[in-house]
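For reference, the structure I am asking about is given below.
Showing just some of the chains, left in place.
Labels for the chains are A, B and C, by order of writing; each one numbers its residues from 1.
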Amino acid sequence: MKFGVVVFPGSNCDYDTYHVLNNVMGVPTSFIWHKDTVLSDYDLIVLPGGFSYGDYLRSGAIARFSPVMNAVKEYSEKGGLVLGICNGFQVLLESGLLKGAMLRNRNLHFICKHVYIKVRNINTPFTNALKEGQVLRIPIAHADGNYFASEEDLKNIGANNQIVFQYSDNNGKINDSVNPNGSLLNIAAIINENGNVLGMMPHPERASEKILGSTDGKYIFKSIINYLKNRR
Amino acid sequence: MGFENLDKILEEHNLTKSEYERIVEILGREPNITELGVFSVMWSEHCSYKSSRIHLKKLPTKGKRVVQGPGENAGVVDIGDGYVAVFKIESHNHPSFIEPYQGAATGVGGILRDIFTMGARPVAVMDSLRFGSLEKPLNRQIFKGVVAGISGYGNSVGVPTVGGETCFDDSFTYNPLVNVFCLGITKKDKVFYARAKHVGAKVFYAGAKTGRDGIHGATMASAEFDDSLEEKRPNVQVGDPFKEKLLIEACLEAMDKGVVSSIQDMGAAGLTSSSVEMADRGGKGIEIDVSKVPQREEGMTPYEILLSESQERMLIVAEPGRENELKKIFNKWDLDIVEIGQITDSGKFVVREKEKIVAEIPVSSLTSSAPKYDRPYLNIVKSREKEIDNNDYIGKFSIEKIINGFLDDPNIGKKNWVFEQYDHMVQTNTVVYPGRGAAVIRIKGTDKFLTMTVDGNPDYVYLNPYEGTKRIVAESYLNISVTGAEPVGATNCLNFGNPEKPEIMGEFKYAVEGMGDASKFFEIPITGGNVSFYNETNGAAIKPTPVYGLVGIVEGEDNIITSNFKDEGDLIYLVGNLKPDFSGSFYLKKYYKRVEGVLKKTPLEIVKKVGTFLRENVKLIKAANDVSQGGVFVSLLDFITDRFGYFLQIPEVFSPELFLFGETAGMVIVSISSENQYNFEKKLREFSLDFRKIGAVVSESIKIEMLNKIIYVSSLKSFIKRYENAIPKRMEV
Amino acid sequence: MKAKITVKLKDIVLDPQGNTILHSLNEMGYEKITKVRQGKVFFVELEETSKEKARALLKEIAHKVLSNPVIETYEVEIIG
């Protein structure tokens, strides 16, 4: 098993993600430079958090044109697992691998804090280690995490069980008062129709070591490892 | 040569007549305008420390852990196992008033460069912020902009902002303080210095292009504001955090590969001070050609190129023979890098524009032999301190009213509104988050933890610069100690008014002495810092604000003490110097509208003993915090969680006001498991420390009792709500 | 040649920035203002003499890069 973490200019959670995959989860992991295009070695591609190209145009907008993104597209079309975290999620949206777009948080601020998210679909390669309705405590850290999709897309996403996590309270109640950024339907993570590309705003790599206050993020990495083991 | 309207030109350059004469003497001729510009920035207060140098000498700078004290871009302290911590504070006060967002953002950018230029990866930022009251729209606007600027820049470059302080006092309305601390980590044998080594080595310019930004910035930062501010306004620098992030990666990679001989960021006075300091520290000369400098605008003069303060630029001397490798690394990161000159043995700073020499100045005349002033000073303590009787300030307001007022005050209220805008977790090292006292970060790959804090208290220093500053150092010492850490080194940022006024100079001199004496007592070396003078607007100075940044170390996760309550039934103790007093207190300022009293002598012995006690008894302590501004009541706020509050019994010997809101140096609050009561008290007696059991941890409520009568009670939920809403309710209209 | 590309949020998309500005303007006493929507504008210079070609190129860039069709629309204007 081998994992790859893409490094765009301006990525800043690349090393954090590498650290968790490689040192905490124990899966050999490498960095993938944004100009690389050969991904066939990897069992998982992670697009990490950060501010690719400064996020100067729109979050994730310029990164989408990096050479590596064409390769990621092909890789995902062949069924390869892709996980976009935070800025990685934004890149996936911008490149059309996932439906929708991110708007500015409704309070206009960058928000960094722990939130609760409730799993809505445990039948994915990223959530199979979770129980139905389980609530995780994981930090968010973004300025543009206010998920938007057209009415039609939103309907389809719902109908296909593509909503994977929603912002909730610690008991799993989902309402506007626990929606940190204004996302439609409290959406924190969605998956593509084929079920191999997940985008999530919360940072599981920041919640995978006890000393950092939560290990809930590990469920996601464990799920991926389970899935890959069973697939073999 | 000679200038037609010399007086006007000197005024514009903030140089005195006698300074000008000295320049003529040094050069043996009249300077040209470019040279005058160079002298003016290098001899500005900001670069030359001309009013402060003789006093800064009194600060202790040596210690067994010190690898590099003052004199480089940042101090370097050995933290064991081959690692060093590199840290410093810088101010960006004036720019943050003119353009809060960009001023604060570029402040972060500048201090980051000071750290990575030494070969260390920045791992933590802290910000010490002071503004006028939030009741005024202007202050809200500045506050909002500053926080957004720090957030916008720091988050983007991926360095967590793990702590800081945010205070409001009307003396900062037209002169907010934005002091930013940064700490980096590297291996001891990987530290880089800005010292030219080899004659003939090539000098490279890397990073952003040079524009006309902030020309006269260095002199501006040293000039008092007046109403002609409007005209100076175009001199605003805009930060580019994306470029900074690329610079960090490129510089660290280049240093790691051994292709860098020496390196220096272009901060205040840009290309001039970086070239000059590089040559000076190596005892060499330097020659540069300004026509080779990448320029953003057309028709820039040598004067403008030399004095520009465009951001995100580095000066790098290549390791001879490795020039191409250096260029390749920067190209990989999409950054401009061009050769602009070389190191010489002339001892001179020579600037060419193609073939033509446009400036030629002996390096040392710009640095070590820059003017130094022993400015006249006054000891103002006698006029400000006046005995008060604590009993005159009780009974007027109900305890409930005071508590609610405290919780609702932006100075006391929780600072989530600020630190949740900062990414305080990126790099996944933050073990103790902002809002719980000093920040603690881990160092991956070791069993070490660093604790850090920035502290100031202008009210204390205003009353008594010497004692007040000692008290700040003592507070920092305890701030670090309550995490279980041992202090290893400090930095400071000294924010004062116009040093040409004897009263201000007196504040400065005695504050530095207080800082020096207390640091010596605790054996804390001060490895660097920053002086910011002329914090005045239309003649009114800020309250004197020395800020102390202290770093400590903890070996092993088990030796960290945190401040949050752990379990119901745990006992709460006061330990140390149990002598609350209203002098200089927040209570007096808030409810009696006065900063007065006599600051008691800081009991350094007791403070040290408390620190040692904490470190040696980590196993007995479940939570701890020091008592500082706002007294016991405010200190207890850091302990509260969404589950646990407290039940307090006020000892009869105190009035509730004095007990809850009185302030003192050398006191901490500790919670312990009731099983450990005997052992804990026994240890305290062994240390001959005063202590008092004052209450217990309870679920879901806050309750205060005196003589078996409840004097305050609240549900935890509504208490916290008030506490967390003080700032948002003023900012989110 | 000089051009201006204006990018704005589609009407169906909520505009948090615009709403906040409207709210604070009203708070400040500017009560006549009833709606604010914020967009972006790009001032572009390009080496091209044919207006036709310029317009085509700019449209391509506006569509592919400068705007996100999920939430935004754009307008291209040659200004000199």
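Criterion: a residue touches a chain if its C-beta (ideal position, glycine included) is under 8 Å from a C-beta of that chain, and two chains touch if they have at least 3 such contacts.
All of these numbers come straight from a predicted model, not from anything done at the bench.
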Note = The overall complex formula in this file, labelled as shown, is A x1, B x1, C x2
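One rule holds in what follows: only the chains that are shown with their structure count from here on.
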Query = Measuring from the mean C-alpha position of chain B to the mean C-alpha position of chain C, what distance in angstrom results?
reply = 41
Gap in Å, rounded to a whole number, between the CA centres of chain C and chain A = 29
Query = Just how far, in Å, is the C-alpha centre of chain B from the one of chain A?
reply = 36
Ask   = If you look at chain B, which of its residues touch at least two other chains?
value = none
Remark   = Among chain A residues, those touching two or more other chains are 107
Ask   = Which of the residues in chain B come into contact with chain A in the complex?
value = 148, 151-152, 155-158, 240-243, 245-246, 333-334, 416, 419-428, 430-431, 433, 442, 444, 557, 732
Remark   = So, in the complex, the side of chain C touching chain A is made of residues 12-17, 20, 65-66, 68, 70-71
Query = Taking the complex as given, what residues does chain A use to touch chain C?
reply = 57-58, 61-62, 65, 93-94, 99-101, 103-108, 146, 148-150, 182
